[in-house]
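Excluded from the complex is one protein chain; the other protein chains are retained at their positions.
Chain naming follows the written order as A and B, and within any one chain the residues start at number 1.
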Amino acid sequence: MMDFPLNFAHLQFLLEGTLWTIVLSLMAFGGGGFVGFLIALGRITPLRPVRFLVTGWVQLVQGTPLLIIMFMVYFGLPGLGFSISPLLAAGVSLTIYASAYLGEIWRGCIQSVPRSQWEAAECLALSRTQRMFKVILPQAVKLATPPTVGFSVQIIKNTSLASVVGFVELTRAGQLINNSIFEPFIIYLIVAAIYFCLCFPVSALSRRLERGASEKKASQSASAVPQIN
Amino acid sequence: MILDFSAILSQWRLLLDGAELTAELAVVTTLTGFLIGTLCAVARRSQSAICVRIAAIYVESIRNTPFLVQIFLVYFGLSSLGFSFSAFTVSVIALTINVGAYTAEIMRAGFDSIHKGQWEAAETLGLTKWQQYWHVALRPAIERVYPSLTSQFILLMLASSVTSQISTEELTATANFIQSETYRPFETFFIVAGIYIALSLMMRLIFWLFGLAIFPRRRRLGTTI
Partner (left out) sequence: MSIITLSNVQKSFGQNQVLKDVSFSVNKGQVVALIGASGSGKSTALRCIDRLETINGGSIEVCGHHVEDPHIDLRKLRQDVGIVFQSYNLFPHLTIEQNITLGPISVKKMARKEARHLALSVLEQVGLADKADSYPEQLSGGQQQRVAIARSLAMKPKVMLFDEVTSALDPKLTGEVLRVIERLAGSGMTMVMVTHEMNFARRIADKVIFMHHGKVHESGTVDILKHPATEELQEFISNDL
């Protein structure tokens, strides 16, 4: 009967890594959310050049692997003269990644608000900004909640790539432990289980929200939205 | 700060090799992933409670864990069982397992969208369950979820970059090699990002052409199902 290869110190180390995973996820969600909101607005602005640039940027980010973005930020910026820590590099990369996807999700939700709402607000003599913030956005937020919660699962999982640039989140913690005790399968199984415990409740919440939303509107299942990782 | 792309572009042969391997990974795992995903979707809809349970566990495990961790598990798991496969093979296995789970959800939605009457008509003609899936449900289901499937498989190609972490010599690994030789990381990754985008566009084109081939009704009539 094999002894459990991880001792208490190892488990503590993994938990510390988990904490950093959560921190990084929140950073990515916060930063990505803020920039994503700007991107969503940029995608629907009547100003053509802005729309063009923002759309181009989103296509660029969505067509590039996250790992490449991370390498670009972590290795590329020092090449241009900036020095950057793994945490900051990971945070910036994930922000860029998350903002593009969240921006698209939110743009879709803003555009899903029925045209009649825009017109009603216009007829009430509200300015464009007032229309946006007082009428359209509150409704868009309700539509956006299920897919946004769903995407946060993506963010949590993608923080694992920060390990590749040396940031010690959960996956890197696992790698470091493996370097000393060489039991990779058990270690990564535990790491996977911890990710599962982080992600599954959020996934379940997203499904519940989406079911609630579809009681009002029949739509394609959001769990069938393409994702990888 | 002067940007010098020529150092990278002179390595075009290496880049081509890397891109080729990425493309190979994409093609193979699209096919295997689609097969696994479709079978899993059928399992989730079956009458056998065990099939449904196993398929659900598979899908949920994959969807709630990072691909990087999955590929490490496959890599170390296989070697601890005594297998010594090439990095390419391990990557194919890990990517297939991963995309199979997401494809299963998409195909399940596709099958669920088939009207009950279609199944009944097929059943009363005497077709077995497998025949019903193959002749009656499969093509309309694929047609309905084709955009999702296309996006999924393009994401699959992008995700193959993670396989560089187990030394698969695809495009991202090539990029790392080049930048370590030329000390021009920004230019290297910039060009490689461009190659990935080109690959995405190519995949989109291929899927569009494929769609024309397998949906003769849509090609002739121009309508959606």
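Basically, a residue touches a chain if its C-beta (ideal position, glycine included) is under 8 Å from a C-beta of that chain, and two chains touch if they have at least 3 such contacts.
In this text the structure is predicted, and so the values were computed from the model without any measurement.
*Asks:* Going by the stated contact criterion, tell me the shown chains that border the hidden chain.
*Replies:* B
*Asks:* Given the contact definition stated above, which residue among B:Ser10, B:Ser46 or B:Thr128 touches the chain not shown here?
*Replies:* Checking each option in B:Ser10, B:Ser46 or B:Thr128, the one touching the absent chain turns out to be B:Thr128.
*Asks:* Taking the entire complex into account, which one of B:Glu105, B:Glu143 or B:Glu170 touches the absent chain?
*Replies:* The missing chain is touched by B:Glu143.
*Asks:* Since one chain isn't shown, list which residues of chain B touch it in the complete complex.
*Replies:* Where chain B meets the chain not shown: residues 115, 117-118, 120-128, 131, 135-136, 139-140, 143, 215, 217, 220-221, 223, 225.
By our rule, only the chains that are shown with their structure count from here on.
*Asks:* Provide the C-alpha centroid distance between chain A and chain B, rounded to the nearest whole angstrom.
*Replies:* Chain A and chain B have C-alpha centres separated by 21 Å.
*Asks:* Report the residues of chain A in contact with chain B in the complex, numbered from low to high.
*Replies:* Touch list, chain A to chain B: 59-60, 63-69, 71-72, 75-81, 153, 157-161, 163-164, 171, 174, 184-185, 188-189, 191-192, 195-196, 199-200, 203, 220-221, 223-229.
*Asks:* Using the touch rule from the top, collect the residues of chain B that touch chain A in their complex.
*Replies:* Listed in rising order, the residues of chain B that touch chain A are 1, 60-61, 63-70, 72-73, 76-77, 80, 98-99, 102, 105-106, 108-109, 145, 148-149, 151-152, 155-156, 158-162, 164-165, 172, 175-176, 179, 183-186, 189-190, 192-193, 196-197, 200.
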